[in-house]
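Please read through the structure below; I'll follow up with questions.
And then chain A:
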Amino acid sequence: MSMPRSLSTVFMAILRRDLLLAFRRRHDLANPLVFFVIAVSLFPLGVSPEKSFLAEAGAGIVWVAALLATLLSLDGLFRSDFEDGSLEQLVLSPSPLYVIVLAKILVHWLVTGLPLILLSPVLGLMMYLSSDQIVLLALTLLLGTPVLSLVGAIGAALTVGLRVGGVLISLLVLPLYIPVLIFGAGTVNAAASGLSVAGYLALLGAFFMLALVLAPLATAAALRISMTNS
Partner candidate 1 sequence: MSFNSVAEFFAMGGHGLYVWLCYGVTLLALVLSFVLPGMRRRQLIREQAQRLRREEAGL
Partner candidate 2 sequence: MKVWFYRLGSPKWFYEISERWLPWLAWSSLLLIAVGTVWGLLFAPADYQQGNSFRIMYIHVPAAFLAQSCYMMMAVAAVISLVWKMKLCDLVIVAAAPLGAAFTFLALFTGAVWGKPTWGTWWVWDARLTAMLILLFLYFGVIALQHAIQDKVASARATAVLILVGVVNIPIIKYSVDWWNTLHQPASFKLTEKPAMPAEMWLPLLVMVLGFYCFFAAVLFMRTRNEILDRERRTQWVRELVKKVSSR
């Protein structure tokens, strides 16, 4: 019988493994990012490139695009492990599934959310946002994208065994994303109107904490359900 592993060993092992796997397919990692940029660019083309419109709508546009880009990347969160059977092993292992899931979500955020945050200033510039707004936008994304990864993982876990992953995840997860969107984009818009942003940021932080504690539990449960069903 193998020795009982400490939580941090399990966490780091999964972290390292998933990062390595992601690195091997690094060209695929760029896809959600490119989608992010294209999606943002669609709004000036489809609505109006006027500064008056873009400066007002810009924060919301970037947030919506970040949301959609994250959604696209969720399908791959558990799928490759499911297909080669390692997901089943992970669910059956004696190590707590909570920790394993948390490590996977962290990797997902590192390769999806973090690049979005880093790219957001450029997009903010293209939306004619002021430098204060750009900083705020990046900050809200910093607080918000982990929530997107955490909550999104629940949707990915619920649908991992199914044939029709993609759009179904969006339907499940988008309603849950709405509060994050409202307060994320709302922060930047509030700052533009001269209101205080401390409350908004505190609420985003609270969402993060809540998701951090509860989402992996739900994800683990969902994984167990998916594994018994498939």
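The candidate set was assembled so that all candidates are chains of the complex that A comes from, given by their letters.
List of remarks:
Rule of thumb we're sticking to: a residue touches a chain if its C-beta (ideal position, glycine included) is under 8 Å from a C-beta of that chain, and two chains touch if they have at least 3 such contacts; residues count from 1.
Since the model is a prediction, treat every value here as computed from it, not as a measurement.
By the touch criterion defined above, chain A in this complex contacts candidate 2 out of 1 or 2.
By the touch criterion stated above, chain A contacts candidate 2 in their complex at residues 27-28, 30-31, 34, 37-38, 41, 44-45, 48-50, 54, 125-126, 128.
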